[in-house]
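Note that one protein chain is taken out, while the other chains of the complex remain in position.
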Amino acid sequence: MKKNYLDIIDPIHDFIRVYEHELSIIDNPIFQRLRRIRQLSGAHLTYPAAQHTRFEHSLGVMHIASQAGNALNEKGILKSDDIEILRLSGLLHDIGHGPFSHLFEEVIQEKKFSHEDFGKKIILKSEIGDSLSKNGYDKKLVTKIAFGDSKFQYLNEIVSGALSADMMDYLLRDGYFTGAEHAKIDHKRITQSLDVHKKKLSLERSALYSFESMMHSRYQMFKAVYFHKTVRAAEVMLLEALRLSDDEFGFTTFNLNEFVNLTDEYILSTLISSKSMKLKRARQFAQDYQNRKLLKCVFERILTSPIDLKKTRTDELRSTISKKSKVEENEIFVDSSVTPSIPLAPSKNESKSIILISNENGKSSAKEMSISEIPVVSAISGFMNILRIYTHQKNRKKVEIAAKSIIGDLK
Amino acid sequence: MKKNYLDIIDPIHDFIRVYEHELSIIDNPIFQRLRRIRQLSGAHLTYPAAQHTRFEHSLGVMHIASQAGNALNEKGILKSDDIEILRLSGLLHDIGHGPFSHLFEEVIQEKKFSHEDFGKKIILKSEIGDSLSKNGYDKKLVTKIAFGDSKFQYLNEIVSGALSADMMDYLLRDGYFTGAEHAKIDHKRITQSLDVHKKKLSLERSALYSFESMMHSRYQMFKAVYFHKTVRAAEVMLLEALRLSDDEFGFTTFNLNEFVNLTDEYILSTLISSKSMKLKRARQFAQDYQNRKLLKCVFERILTSPIDLKKTRTDELRSTISKKSKVEENEIFVDSSVTPSIPLAPSKNESKSIILISNENGKSSAKEMSISEIPVVSAISGFMNILRIYTHQKNRKKVEIAAKSIIGDLK
Amino acid sequence: MKKNYLDIIDPIHDFIRVYEHELSIIDNPIFQRLRRIRQLSGAHLTYPAAQHTRFEHSLGVMHIASQAGNALNEKGILKSDDIEILRLSGLLHDIGHGPFSHLFEEVIQEKKFSHEDFGKKIILKSEIGDSLSKNGYDKKLVTKIAFGDSKFQYLNEIVSGALSADMMDYLLRDGYFTGAEHAKIDHKRITQSLDVHKKKLSLERSALYSFESMMHSRYQMFKAVYFHKTVRAAEVMLLEALRLSDDEFGFTTFNLNEFVNLTDEYILSTLISSKSMKLKRARQFAQDYQNRKLLKCVFERILTSPIDLKKTRTDELRSTISKKSKVEENEIFVDSSVTPSIPLAPSKNESKSIILISNENGKSSAKEMSISEIPVVSAISGFMNILRIYTHQKNRKKVEIAAKSIIGDLK
Partner (left out) sequence: MKKNYLDIIDPIHDFIRVYEHELSIIDNPIFQRLRRIRQLSGAHLTYPAAQHTRFEHSLGVMHIASQAGNALNEKGILKSDDIEILRLSGLLHDIGHGPFSHLFEEVIQEKKFSHEDFGKKIILKSEIGDSLSKNGYDKKLVTKIAFGDSKFQYLNEIVSGALSADMMDYLLRDGYFTGAEHAKIDHKRITQSLDVHKKKLSLERSALYSFESMMHSRYQMFKAVYFHKTVRAAEVMLLEALRLSDDEFGFTTFNLNEFVNLTDEYILSTLISSKSMKLKRARQFAQDYQNRKLLKCVFERILTSPIDLKKTRTDELRSTISKKSKVEENEIFVDSSVTPSIPLAPSKNESKSIILISNENGKSSAKEMSISEIPVVSAISGFMNILRIYTHQKNRKKVEIAAKSIIGDLK
């Protein structure tokens, strides 16, 4: 049976086929809002072309999840209906993201919220959920798969994880739009080579090179983009502005009507035009961010032990540097790769292993391989503990000296 | 001598080398503002990834102008100093663009202004001009080349025209970011094959295929993007919103301080949050635009004669349709490809010919070739006279019937 | 049910999935032979990277035919079994090609043979047919679809024609390997938008731009590669060498055992090392071809009327030029775009129309559109009647003068 569809042109996937019931969700203002949340917060100040948003990414995740679903369907593992649910879960997996994505996440996390909490509310209690139900889809199941809570682990993993549509789309897309792509993400090979073993998502061994290259790409994107020194300078400023304006915007008093307005440019222009004395500092950060007057990195160190970087430790460090440098604490910014505002930090819920399926002479066997056994991947793990100290241009010298004497000189 | 530079990563050109004096211009808020003006106004509502801005494009034009300059320098035609001037002119050629680029242009044109006028003021009378002078560049010459007024026609043509850096960069970039690319723009081949004949920019005949493919690409981009039915629906709405809010924003009372704030999202969010009764209609258009509730096209016709489409004629048409359909005039929108808000309309200042240089057996000969002699190009010219009638969903039927009976049925 | 398969890496399609029964055909020496027949005969002497062969192309056609089949299967038009047959027909559609593909074709056509005749024999009467039967496939049906003879016209058309897997693969592949690609072939969009109307293959109107771009690409490839002046110089030499050595190799006395050996390099090295006096002239052509000492084009004309170019006319022309120039007839080579050795000549069995399907508001309607109604395509048709005269360097002047005085000066 022919279903009505529309082909949306997308540079990553050529075109993304969208069916009628999906279109009704996409055309809802709650979803359209994602067009105004950049995928990479402040990265476009360093990579000018990185203007892409959560909107395109969400379509892309739906598309890759669908390809993965089709591959498993051809292998007799998944039913057609499951593919439809997978598509919807992929489409909605980022619906709870606030302005500046991961930076917003860090602010709300401090109050024990997450974008997943917001996402669940949005799907279950808004017109989006109604639309799902009306079209005969189980909105609870969609929500569970979208946020990794369903009992079908392989479905959760198709949406997010080391072999997920989410990772493949963001690596492809971030590489394409920044221009910083370093490795080929052969997502078609990977999705076509997915399998399921003991309810877990697994990969045919013949596609191992493709997986390795994806891991290499992720590592390079982390270094070159997500945790780039200047990209983080901009994001540290945004983070500060968000924290300082939480009361103003009520980020954590989730109210759908207001939440829909909270987009990147809205936050910035509201702050910049605000006359409130309370927002003076937030306003300055917003203004400087907009004019690309960024904080300077005065110290950078690759750490050997991740334990060093607990939140309490960074606060303590800030305080010590302040005393030593005689620069006010709120002029000193300690940034580290365990900062929750960094997307994709290898430290976060990292998959530790991958299941590889070998098909030889008609027999198939599975083997769980620790990711650290893959040479090119193991080289990467553990690397990303970078500690950086930022400050304004005017305090540069003082803070640099203090930081070095406290933490030790970096070669 | 080594000059200090920075390589800015760009997906179209891999990286764009920027020298110190150029960086000081780019880092000025007047230039940074271009980051908030989308290259293709409302096209991202149809091509979601088309979020790219005048900022990246301006860097790209500088880059290609530089390549063209180098090629002519190697052939002994241009001096190194000219290349530096060319780079600056390319960088600044779009500095006068207002919010929504060409749509803004149409609004100010009604009052006899153009973005070139604004551009000249900005270069000559702001910190940007100061910065040029301070670094030893002739700001008047830069301005002239940037806007096609210098006596060195080939320099003007490197910035804008049928063989220009501007056209090559926007076709490459619009194709890349929309995902709608249809033909290869071999800009390196074209720039390497540039020559000068009687002070005019010309092309080696061996690169003719590359030129033809570029013309084909432009034609396809026009149909598929710039004048796409739905893209124009969004832009017709923006155009109306801009016209209705001219008093509010004072678009034509050019004041640099205010001009710097006039960006796409600023206009939209200011309108949406405005309580002014006068702006009610503009507000509604902004809101609907943002939520992608677009006008509907009820009539479309390819016209045989361009004369039909003069401004007075379209006003008259609007009025006649209104009377016949009993739908208010301001609910009826007549859009045609001669509308100045359409970028790149073939009708605008189109180059009529191209000079081809043949190098054979050590002898070189020039031949001016009418563009209409190139089969694939002649097929395109004259095509673009499309007339469309848009209205809101609720008036759809009435306006459709009236339009058809007045203009005649479209097959 | 999981079937055993192997993924063959291919730069055009990332990877091509091959099932076990297909692999048994591919691994047969008769099929392996295609690895030694270049896709573009002599084009690599002008486009050095064009070393690709009929082998990769055949895999690619199978792959695209499979995508087309899947799209029609999803729309409820085709059964899964049909897809398997389509794949096999695509795989085998070029199995009858001799050395230098289309050049060989021209030589055997003079004796009323074609590569299709050879292809049918090979499939039906060799181990390949046995292998098909053994695996439960109807070898007659595969043959019919492969060569356009089945009663299911849309299946024939998926293999060859204006919307075919063959055309999409060769345009993609020839563009990729020559480096001369001029337009994007969006084969995925096209295959996904295929439909069937009254047993004929048709296309959804929304994919019309993609079709137009493909037509443009074909046109540019024709001019820039297939009928390029220097490419043809090499091929005219090969053609002459093949004609002169027909007796030696017995091209038309089809014998499978011998046919398997007839590959590009085999013909060349056999001729070059031959001591036979009878082959002296063929040897010289082979030697010169190998060392890239090519014939010179002394005359070129775009003809207005295709009738001018009948075989008899070109023979007559050769003779007249010979008399006038006092250069022997066999030193004068008349080449025209109706020469059967030119692949893809627009004059050959060209599709005259395309059926477009519009889906609006749930209703679908079909419209047959003459290809000449598509502006960009109509510009192309009729163009390709180029007449060229080639000769050896030493006769250059004489033949040029004679040709010009007889046919009239160009431009």
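The chains carry the letters A, B and C, assigned in the order they are written, with residues numbered from 1 in each.
The working rule: a contact is a pair of C-beta atoms (placed from the backbone, for glycine too) under 8 Å apart; a residue touches a chain by one contact, two chains touch by 3 or more.
Please read all numbers here as calculations on a predicted model, not as lab measurements.
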- Per the whole complex, from C:Arg35, C:Lys79, C:Lys111 or C:Lys151 the residue touching the absent chain is C:Arg35
- Query: Looking at B:Asp186, B:Asp335 or B:Glu400, which makes contact with the chain not pictured?
  - Reply: B:Asp186
- Since one chain has been left out of the picture, which residues of subunit A touch it in the full complex? 180-184, 209, 212-213, 216-217, 219-220, 223-224, 375-376, 378-380, 383
- Note on the structure: Residues on subunit C facing the left-out chain by the touch rule are 8-12, 14-15, 27, 29, 32, 35-36, 44, 47-49, 51-53, 55-56, 59, 176-180, 265-266, 269, 290-292
- For subunit B, the residues touching the chain missing from this view: 1-2, 4, 7, 14-15, 17, 75-76, 186, 188-189, 192-193, 206, 359, 362
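The rule is short, and it goes like this: only the chains that are shown with their structure count from here on.
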- Message: If more than half of the interface residue numbers appear on both sides, call it same; otherwise different. Which is it for subunit B and subunit C?
- Response: same
- Query: So what's the Cα centroid distance for subunit A and subunit B, whole Å?
  - Reply: 34
- Item | Distance between chain centroids, defined by C-alpha means - subunit A, subunit C (Å) | 48
- Message: Rounded to a whole Å, what is the gap between the Cα centroids of subunit B and subunit C?
- Response: 41
- Note on the structure: Note: subunit C residues in touch with at least two other chains are none
